[in-house]
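Only a single protein chain was left out; the remaining protein chains are all shown in position.
For subunit A:
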Amino acid sequence: MVDLNIRERIANNQRSKLVEKTVPIVLFSITIISVLTTIGILYTLIVETVHFFGRVSIVEFLTSTKWNAFSSTPSWGIFPLILGTLKIVVIGAIVAVPTGIGAAIYLSEYASDRTRRIIKPILEVLAGIPTVVYGAFAITFVTPFLQSFIPPLNHFNALSPGIVVGIMILPMIASLTEDALSSVPNSMREGSLGMGATKFETVSKVVLPAAISGVGAAVVLGLSRAIGETMIVSIAAGSTPNSSFNILESLQTMTGFIVQVTSGDAAFGTDVYYSLYAVGMTLFIFTLAMNMISQWITKRFREEY
């Protein structure tokens, strides 16, 4: 027999003590830097927001229905900007949630392996298209197309960017929902089909409920992307804060306002400059709330199989 001296070699193996000692230190520093950066941003946001409310009444900010930052007699009611964001999110959700979940159900429950292997990567590519492309698509194609049968539709409006935001978040919702559905074990489907349930009954009464935490998280994540979406609305929704519920008119979202201020030349130290932070803070509260909802859903409805 060949003597390989494995035991001896293992005993004599010198591992680098240096690497073992430094790796955790390096990784810890990286972690700390990212945490500190986040805290720094949040700190600035809070300080500048407080500063803004030293100049402008918080009551006006919360109760006024008019936002007119660039006027010589400005008004600072956040409502129209929130409404603008919500219009886009609701229209986007109407487009993306049913189609996204439908597509996911098709892919995970009905499509053949081959179809799934072709479509899934396409979805992932779609999810990676830069949003500016979607914005151009909205203004050059969707708006004129909608105008052809909705004549009162303005050049800038909520409908077209809303639909396109929906299209933008659709692949993400579909893909994450598909992941959630396909992680439901087959034994569950067999249990249901074996009772004489139809395929659709199995999907709707067993698979979907079993995956509800993942599906809910997918939807909430999609919606928080819609809330934070900037490019599409800046291009296709206009820049007119609007407190009517009409979706055919021009509007401005919270993100849209931030882009308008930062890309224009609002002088440092003006009210407009500080309003940026107040709006940013509001936006942050919205997305934070969405994240918390998503976490809550994941925890609350988590199923173990």
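Everything that follows uses one rule, which is that contacts are C-beta pairs under 8 Å (C-beta built on N, C-alpha and C of every residue); 3 or more make two chains touch, one makes a residue touch a chain; residues count from 1.
Note that contacts and distances are computed from a predicted model.
Participant: Could you check which of "Assimilatory nitrite reductase (NAD(P)H) large subunit", "Acetyl-coenzyme A carboxylase carboxyl transferase subunit alpha", "Phosphate import ATP-binding protein PstB 3" or "Phenylalanine--tRNA ligase beta subunit" matches the UniProt name for the chain that's left out?
Facilitator: The chain we cannot see is recorded in UniProt as "Phosphate import ATP-binding protein PstB 3".
Participant: Given the contact definition stated above, which residue among A:Ala210, A:Val261 or A:Ile297 touches the chain not shown here?
Facilitator: That would be A:Ala210, which touches the missing chain.
Participant: Sort through A:Gly40, A:Pro98 or A:Gly191 and give me the one touching the missing partner chain.
Facilitator: A:Gly191
Participant: Write the list of subunit A residues that the hidden chain touches.
Facilitator: Interface residues of subunit A facing the absent chain: 112, 185, 187-188, 190-198, 201, 205-206, 209-210, 303-305.
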